[in-house]
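As structure tokens, the structure follows; a few thoughts come after it.
With one protein chain held back, the other chains of the complex are shown just where they sit.
The first chain written gets the first letter, and so on, giving A and B; residue counts start at 1 in each chain.
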Amino acid sequence: MDTLQTLALGFIGIVIVNNLVFTKFLGTCPYLGVSGRLDMAFGMGCAVTFVITLAGAMTWIIDHGFLMGTQLEVTRYVCYILVIAGAVQLVEMYLRKFFPTLYDSFGIFLPLITTNCAILGLCLFIYLWQVQTLLEAAVLSFGAGIGFTLAICIMAGIRENLELADVPAPLRGAPITLITAGLLTLAFMGFAGMIR
Amino acid sequence: MSKLRYFFQESWLLMVSSVVFGGLLAATNSAWEPRIRQNEIDKFNALAGAMLPQAIRFEAIAEKVSVDLGKGKTAQVEVKRGLTEQAQTAGWAFVCEGSGFADKIKLVVATDAGFAKLAGFGVLSSNETPGFGDKITIKNGFFQSQFKGAPADLLTLVRTGDRTKIDSEIVAISGATVTSQAVVDILNRFISQVKQGLEEKGVLQ
Partner (left out) sequence: MAEETKNVSLGKTLADGIWSQNPVLRLLLGMCPTLAVTAAVKPAITMGLSVIFVLVCSNIVVSMMRHLLKPHLRILMFTLTIATFVTIADLYLKAYLPEMSAALGPYIPLIIVNCIIICRAEACAAKNGILVSVVDAIGMGLGFTAALCVLASVREILATGKWFDSVVMPGWFVPWAAMSMPVGAFITLGLILALVNQLAGKKT
């Protein structure tokens, strides 16, 4: 029961309270680039969730199973990024073979995900927070993906409406998106302290 | 055989550079690792030394004390004895942590030799709201000074009160009740259990 409570609180915590985009500034590049339309945003969010859960679990396993046992902790970052790149490749190949329609709808997003700071960032945070169990790492990774999807979809909805507004010329594009993101961050700050 | 040759032909650069980079990392790591470890010890010593001025060095006791964090988790705390020039016990210091308003708060807590009174606490790391919760980090500020000489017993947080009176009542930082409560909770959880652990090991006279 305790485990379930910790997991549930951890999940809600990372989706809403410690949302990766709004509080830790991770995943900002695709967040600004891909949030133009709601369907593209949702597709990106799903792809990221898929890869991030896989990557989070695999890096935890490598960390605890291999790196900490031997004295190879200095190669941690190299291992993490190689695992993530490998995971993205695997997912791409698997999808292309078995789910071609899904692969087509993900389009260009999958290869772009390797440089998404959110994935490497989450793996590093899982190490930093000293997460003890694989289950907790997997749940937190999944939650991070969901949080990212939530953030990017909200932003896409707002931007679709912004297209109809009269934005001054220098502010068009990235600046107004950033200011909107800032206001969203302000809104999400209201959730801080919810989980103790 | 030709498949193997093809494999080597394509990937020889990868393998060579892996070896070179691996060697580079190993060399840098072995060169700088002792310094990195020393930095962590220095940070602890600086904070603990500020609270126990007679202690010239800190020595960890032989075994770690087990502290129950609730929700089925336990932590192994390394308690350090502060030694004076004459190798007398000046006090005890250890690291404790718990969740604050935003993120985890990591504290260094020091007590006197008999573990009867607190010598204060220092913040190793925290991520509290600037201007409000992060007032716990102000050295000898409003909040920290209330813990110097407070009893090493159960502390309670009050909203208003006399902050200059040193007792087990701690006045919260206005506008940062959650952070203040978090610090008090961390201390309550760790102090009684560490004291008990030290007594069981027969280390406290």
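Everything that follows uses one rule, which is that a contact is a pair of C-beta atoms (placed from the backbone, for glycine too) under 8 Å apart; a residue touches a chain by one contact, two chains touch by 3 or more.
None of these values were measured; they are calculated from a predicted model.
Using the touch definition from the top, which of A:Thr6, A:Thr49, A:Asn116 or A:Ser141 touches the missing chain?
Candidates A:Thr6, A:Thr49, A:Asn116 or A:Ser141; residue touching the omitted chain: A:Asn116.
Touching the left-out chain: which of B:Gly70, B:Gly131 or B:Gly202?
B:Gly131
With respect to the chain omitted from the figure, which of A:Cys29, A:Ile61, A:Leu90 or A:Met194 is a touching residue?
Only one listed residue reaches the unshown chain, and that is A:Cys29.
Even though one chain is hidden, which residues of chain B still touch it in the full complex?
Residue positions of chain B that touch the missing chain: 10-11, 13-14, 17-18, 21, 24-25, 28-29, 32, 35-36, 39-40, 43, 125, 129-132.
For chain A, which residues touch the unseen chain?
22-29, 32-33, 74-78, 80-82, 85, 114-117, 119-121, 124-125, 128, 169-171, 173-179, 181-183, 185-186, 189
Just so we're on the same page, only the chains that are shown with their structure count from here on.
Please report how many Å separate the Cα centroid of chain A from that of chain B, as a whole number.
The computed centroid separation for chain A versus chain B comes out at 30 Å.
Flag every residue of chain B that touches chain A in the complex, lowest number first.
The touching residues are 21-22, 25-26, 28-29, 71-73, 99, 101-104, 129, 178, 182.
Report the residues of chain A in contact with chain B in the complex, numbered from low to high.
2-3, 5-6, 18, 74-75, 78, 129, 132, 192-193, 195-196
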